[in-house]
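Here the complex is missing one protein chain, while the rest keep their positions.
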Amino acid sequence: MTKKFSLTPYLFLTPALVAIAIFVVYPIFAVFYYSFTDYSIVTPPVWIGLKNYSWLIHDTIFWRSLAHSFVYLLVTPILIVLSIILAIVVNRKLPGIQAFRALFFIPVISGSIAVGIAWRLMLDTNGIINAILLSLGILKEPMQWLAEPALTLPFCMALTIWLGVGYYMMIFLAGLQNIPEELYDAAMLDGCNSWQKHWHVSIPGLRPQITFVAVISSLAALQVFNEVFTLTGSLGGILQSGYTVVFYLWQQAFRLSHAGKASAIAMALLVITLAFSITNIRLLERGTETD
Amino acid sequence: MRTKLFTLFLLVSVLISGCVTATTQAPIATAIPPTPQTIVVTSVPQTIVETVISEVLVTPTPLPNPEAVIQSVEPDAVIGFWTFWLSPTFDQYIKDTIARFNEAYPGVTVNWEDHQATFQDDLKASFAAGNAPDVINLSVSEGWVSDYASQGLLMPLDDKVPQSVKDLYFPGLWNEQLINGVNFQFPWYQGINVYLINHQVYDQTGLTIDDFPKNWTDLPALCATIKEKTGTLCDIRLTVNDLISQMVYEGNVKPISEDGTSFTFDSADAVAWLQQYVDMVKAGTVDKTVLVTDQDRVGLDLFTTGKAAFYATGPNLIREVRKNNPGLYGYLGVVPAPVGKSGVIGKGLMGISVNAQTKFPNASLALAQFFTNPKSMLEFSKIVAIYPSTPDSYADPFFSAAPVAIEDSAKPFAEDAVSKYADIVPTIPHKADVNAILLRHVQDALFNNVPAQQALTDAVTEANQLLP
Partner (left out) sequence: MMNQTIVKDDHSRVVLQKTTQNFFLYIILSCVAIVTVFPFLWVFFTSFKGPTDAVYSVPPQLIPHDPTFENYLRVWELLPVGRFFTNSIFVTLSVVVLNTLFTSLAAYPLAKMKFRGSNTIFYLLLVTYIIPPALTAIPSYILAVRVFHYYDHIQAAILPYLATVFNIFLLRQAYKGVPDDLIDAGRVDGASELRIWWDIVVPIIRPSLATVAIITFVEQWNNFFWPSLVLPTMTNKTLQVGLVALQGAFLNDSRGIAAGVVMTVVPMIIFFLLLQKQFIRGLTGAVKG
């Protein structure tokens, strides 16, 4: 049977490929080019060779932002542990359990901006958090929560965790419900109690979900922006304590009009996320193999 | 069935939202019908007055409008005008003034927009897009005029405006924020720097309103007393977007050398200035979030909640305090702002500039000048406690009337204060970057135990690398 040449596959692909070519492929080349220029967007780019990169290497603020972004990765294990525990807890047919599940999902649906604003109001020097702690006697004086450099990143991370738990809990919940009952019964027969049962059956059974969440969450953690912006505004925290790589990129490009430097940062971001992205792809591909 | 309903709901909502979104908000344009003109024709021996347009008006405008001082305004000009944070409170005033503008300059269409918290972002993006407004209200106090002018985005005014017009303004204000000796703004409404006092808190210190420091250098001691006697923190702000300016006014610092080849904001004066703030932070007498916020309203917020003894602002913001905490209004007091070491009490607040790329230069100049002329500013002063930049406005009995409410308390000394405003900050190259560097090192000194001298010297070293 001769294979007829058909336009069909190409036609199917065209809309998506055109969009990707314009909005993903072109930008990578453009950013690569801009990273070798001095460009303020209002005036045309001026070629300056490797100057942006040498600036980047010597820029303590960039390295600090990078360190912060890596520290931010801590949210991933915390999120996974908390979400799994919550999923296990809500994975039972108790009256009202649906309500609890929905409740935990509300932060996800409200959006990081709305929640971030609410948190910022609560953490004000005169806000409700201080008021509660003062009236309980835990604090003698109101603490300026968002003015403590050591607390800025932890608060952003707490916000991320708070926002993500409901989302990942749902994923693990579905995973748990896919684990066959027989495995649990077998574990019970072997003499496992409640916790051992979960350790030996649930966790291994959730492996695909865990890997999926780990990769998604890590990629997101490396590229955090919203949480920093809502909690600290354009200051980025006292002593740049809230600076992440994407925040620094945004500041350089859209506050200081240094698109060239920002492009160099963007290239660095590409390298940083590379390892995680490749893992992500491998996982997606492995999913195909098991089908 | 439920899925079908859901899909239907989705489609309907997309359609509805699409329709709603597609209709863009109509720009506010004011255009008026042509006014009949009268031409005086002189011929020997009689003077005949002829009406050119067929409409006969009972009371025609007999003379050229005295407020129309810019010549050769382009007919059928369409110009964009952006103001900063004036809507909706002053909607009526702006519209009325535009209407009066059209009486003086008929045929010019003005599209007015007000931008608020995102003003700077919006403006920068519009310059990048090539559709920036023709006439722009810019903050002189925040240094925006010099920001945009130094990028060549604003029209220089000195040779475009007749001397008679320039003379309408206080010279100190006309010569503010010069870039290499050239002026780029029409001085608009001014604030009087006052400190609002919350008597409920302040009185607990045992001091009276007359004891309030007259000099800025005495403030830290007051803050210590306030902390001790009332437990509240001082509501003081660093203008984080323009630290150099604050250094100059408060600390009498010279930021750059005469020849412009090297920065000098690590001098003894500068260190003394920074040290005061460092000491206050160490003593725990200031609210740290307010100190380094980039939004003035955060500081105002703290005061409005009744938790601060005083706040540096203008009488025009008293209405904000009143709106949000009416209970506080009765406890308010006003004192003139303490003077910094420089001896100059302040600089201007707002100006109006013209886009260098405008297609209608004369019409834009006319609008900018009209809003800042004595009559327009007098009208503005009557509805809110701001002060004109034109001496003629103060001749009006409005200013000689005795102050009634606390918002008016600056009236008696307003003219004197405004006439003394001067911009004593020299032109700083790469201002935004220098400020970013300075902000970083200042934070190191304030919060990271870096000695003030070292922080400033490091900042100077880094900033000098930006200079050729």
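Which chain is which? They are A and B, in the order written, and residues in each are numbered from 1.
We adopt the following convention: a residue touches a chain if its C-beta (ideal position, glycine included) is under 8 Å from a C-beta of that chain, and two chains touch if they have at least 3 such contacts.
Quick caveat: nothing in here was measured; it's all calculated off a predicted structure.
Participant: If I consider the whole complex, including the chain that's not displayed, which of A:Leu50, A:Ala114 or A:Ile203 touches that chain?
Facilitator: Considering all chains, including the one not shown, the answer is A:Ala114.
Participant: Would you mind spotting which of B:Ser126, B:Asn175, B:Gln275 or B:Gln454 touches the chain that isn't drawn?
Facilitator: B:Ser126
Participant: Out of A:Val46, A:Ile203 or A:Ile278, which residue would touch the omitted chain in the full complex?
Facilitator: Missing-chain contact among the listed residues: A:Ile278.
Participant: For the full complex, which residue in A:Leu56, A:Cys156, A:Ala221 or A:Ala253 touches the chain that was left out?
Facilitator: Here the residue in touch with the unshown chain is A:Ala253.
Participant: Over the whole complex, note the residues of chain A touching the chain we left out.
Facilitator: 3, 6, 8-10, 12-13, 15-17, 19-20, 22-28, 30-31, 34, 41, 86, 89-90, 92, 94, 98, 100-115, 117-122, 124, 126-128, 130-132, 134-135, 162, 166-167, 170-171, 173-175, 178-179, 205, 208-209, 212, 219, 222-223, 225-226, 229-230, 246, 249-250, 253-254, 259, 262-263, 266-267, 269-270, 273-274, 277-278, 280-281, 284, 287-288, 290-291
Participant: In the full complex, which bits of chain B touch the chain not displayed? Write them out.
Facilitator: Against the left-out chain, chain B lists 6, 10, 13-14, 16-18, 20-21, 24-25, 88, 113, 115-118, 121-122, 125-126, 128-129, 295, 297-298, 300-301, 304-305, 307, 320, 324-327.
Please note the rule applied: only the chains that are shown with their structure count from here on.
Participant: In the complex formed with chain B, which residues of chain A make contact?
Facilitator: Contact set of chain A toward chain B: 41-42, 61, 124-126, 141, 144, 146-147, 149, 233-235, 238-240, 254, 256-257.
Participant: Okay, in this complex, where on chain B does chain A touch?
Facilitator: These residues of chain B touch chain A: 121, 124, 127-128, 151, 153, 231, 233, 240, 287-289, 292-295, 302, 305, 307, 432-433, 436, 440, 443-444, 447-448.
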